[in-house]
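All protein chains but one are shown in place.
Coming up: chain A.
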Amino acid sequence: MQKHYNKSRLTKFKLTTLAAGLLLASGTLSAQEEDTRAIAERLVDEHFQNSTLSREEQIEELMWFAKAAEPFRGMDIQTVAEGLTTHVYESEVLAEAFSELTGINLTHNIIGEGDVVDTMQNQMQSGNSIYDGFVNDTDSIGTHIRYGTTINLTEAMENEWADYTLPTLDLDDFIGLQYGTGPDGSLYQLPTQQFANLYWFRHDWFQREDLQEQFREIYGYDLGVPTNWTAYQDIAEFFSEHVGEIDGTKVYGHMDYGRRDPSLGWRFHDSWLSMAGMGSPGVPSGNPVDDWGIRVNEDSQPVGASVSRGGATNSPASVFAMQKAVDWLRDFAPPEAQGMTFGEAGPVPAQGHIAQQIFWYTAFTADMTDPAVAVTDDEGNPLWRMAPSPTGPYWEEGMKVGYQDVGAWTFFDSTPEDRRTAAWLFGQFTVSKTVSLEKLMHGLTPIRESDIFSEQMTEMAPKLGGLVEFYRSPNESNWTPTGTNVPDYPRMAPLWWQNLAPVMSGEVTPQEGLDKLAADMDSTMNRLARANVFDSYAPVLNEEQDPQFWLDQEGAPKAKLDNEMPQGTTVPYDEMMEAWMAAGTRQE
C-alpha cells in the first residue's frame, strides 16, 4: 500500500513537474517569441521603414529568420564582400541587425575586390574554408560552373536548404538572376547588388542653342545622344577642338584612362569590344562568341579566343574598338587621363569639364548627385544624364549593349554545412523585401523589380539622372556581366590588362596587342584543360586554321567592314527616353 501510494505520488509528482515544465517552457517560448517580436519591431522602425512590404509583413519575415536561425544561435560566422556603399551598408547595418535578430554572431568583412577574388581562389584551390559566404561578381559564373566546388543554389534550395529558404524570397522579383545561372539552368549565385555602365553626358551643354547650332554647322546633324561611334567621336572632337572652353574652363569631349593597372582590363573585357559589335547576339552570353571573344561549342565548352580557332578576340571588330580607344584617349581626353586608373578617372567628370563619356559606371551616381560637385545645380539636381552607350559598326540587334556588374552571394562546398547554412540565411536577409528597398536607397544598386517600381524610387528619380528610368525599362537586360564562356575569370582577366596596356600607351598596335592576347588566352585555356582541373564544360580547343575560314562564315568573328565610320546619328535625349520607355515597362 505504502509502495502503491508512493508510486502514485511519484507519478503525480512527475506529471505535475511535466505540466509545470511544459507551462514554463511554453511561457519561456512565448516570452522568447515576444522578445524576438520586439526586436523585429524595433529593427523595422529604426532601420527598415522603406519597404515594399507592410510593417506587419516585414515583422513576419524577420520572425521567420529568427526561427530558421535557431539551430545556429550562438555560432560565429564570417562573410566577405568588396567595398561598395551597398556592402558597407550590409556590413554595418544589416549584419548587426541580423546578429541581434538571430543570435548568430556575424561579421560581414569588407576588403578590396582583388582580395575577395584571391581569398575565394584560395578557398577553392585548397578546399579549406576561409569565409562562410562570399559576395562575388557573377563575372565568375564560368569559373563556378566548371570547378564543381560552388554550391548549386537551385539544388540546395530543394534539398538541404528546403527549410532554410525564405518563403517570401520571390526569385522572380530579382532582375539579375540570369547572370548567376549556369548553362544547365541552375542558379549558382544570388544577386545582392548591381550597377551598369552607360553613356554619360552634360545635358545642360547639349541643350545650349549656341552649341547646338555650332555643331550642326560643322557636322551637318543635331547635337544629341549619340547612337553610333561616329557620332560619339564627332561630339568628342566638337567639344575638345571646336568648343575648347566653356565659362573660362578648358573642356574635353571624352574621358577614359590608360594606366597599366588591372582596372584597365575591366574596360575592355567587360564590354568595350562587344559594344563595337565583336561578339554574337544573345544575352546574357553571346552564343557562340561572347564579349571576351571566346567561342564555345554546343556543349558550352570553350573552343578558342583567336580568330584562327573561331574566336573573335583579335577579330577586325576588336581591332577597330581598340584603335578607337587609343585615338580618343590621345586626341580628346585630358592629357593626365593616360596615366590614370579606373578609380582615379571615375570621379573626373564630376569636376565639370568633361562633356561626355561613352563608358560610365552608374556606381558613381551617388557621388555625382552630391550638391557640392560641379555637375549639379543650386538645388542639387544633376546637370548631366545617363543614356545607353552608342554601339559600333559591327553591332547588330540582339547583342549586349553594355556591362552590368552584379555582386552575388556565392557559397562553397568546403564550408561546413551548418556554417554555410547560417551564411545562406544572412545572404537571404540582405536581399529580403524587408530590407532591399532601404538598401537600394543607400547604395543605388537595385536587385528587385518591386523596389525599382516603388513610390520611393519614383520620388528619387529626378535626382538620379536617369538611373531609375534605366532600370524600369525592360531593355536593361541588354546590359550583362561576363558570361559563362570564360572558364577561369581570375586566371584570364590579368591577360587583358597586361596585353592591352602597351596598346593604350602606343608601344604596340591594336592588332599586335590583340593577337598576343588571343594567343595567351588560348594557351591558358589549353593548359587548364590539360591540367584536368575542371569538373564540367572543360575547354576543347579547335585546331588552328587560316583566319579567313572563320571570317568568311556567318556571325562572329566578323570580316572587316569597308566603312567602319558610317554617318553619325544622334537622338534628342527626351525623344530617346520616350522611345526607351515605350519599349514597354517591366511588369511590376
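The rule is short, and it goes like this: contacts are C-beta pairs under 8 Å (C-beta built on N, C-alpha and C of every residue); 3 or more make two chains touch, one makes a residue touch a chain; residues count from 1.
Here is the rule we use: contacts and distances are computed from a predicted model.
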{"item": "Omitted chain, identified by the protein name its UniProt record gives, among \"NADH-quinone oxidoreductase subunit C\", \"Acyl-CoA dehydrogenase\", \"Carbohydrate ABC transporter permease\" or \"cytochrome-c oxidase\"", "value": "\"Carbohydrate ABC transporter permease\""}
{"item": "Candidate in contact with the missing chain, chosen from A:G346, A:P446, A:P539 or A:G568", "value": "A:G346"}
{"item": "Identified contact with the non-displayed chain, of A:G83, A:G555 or A:P572", "value": "A:G83"}
{"item": "Contact with the hidden chain (one of A:P71, A:G114 or A:P416)", "value": "A:G114"}
{"item": "Touching residue (missing chain; options A:L169, A:V373, A:V508 or A:L561)", "value": "A:V373"}
{"item": "Positions on chain A where the hidden chain makes contact", "value": "78, 80, 82-85, 91, 107, 109-115, 118-119, 122, 125-126, 128, 130-131, 195, 343-344, 346-348, 350-351, 361, 363-364, 366-367, 370, 372-374, 405"}
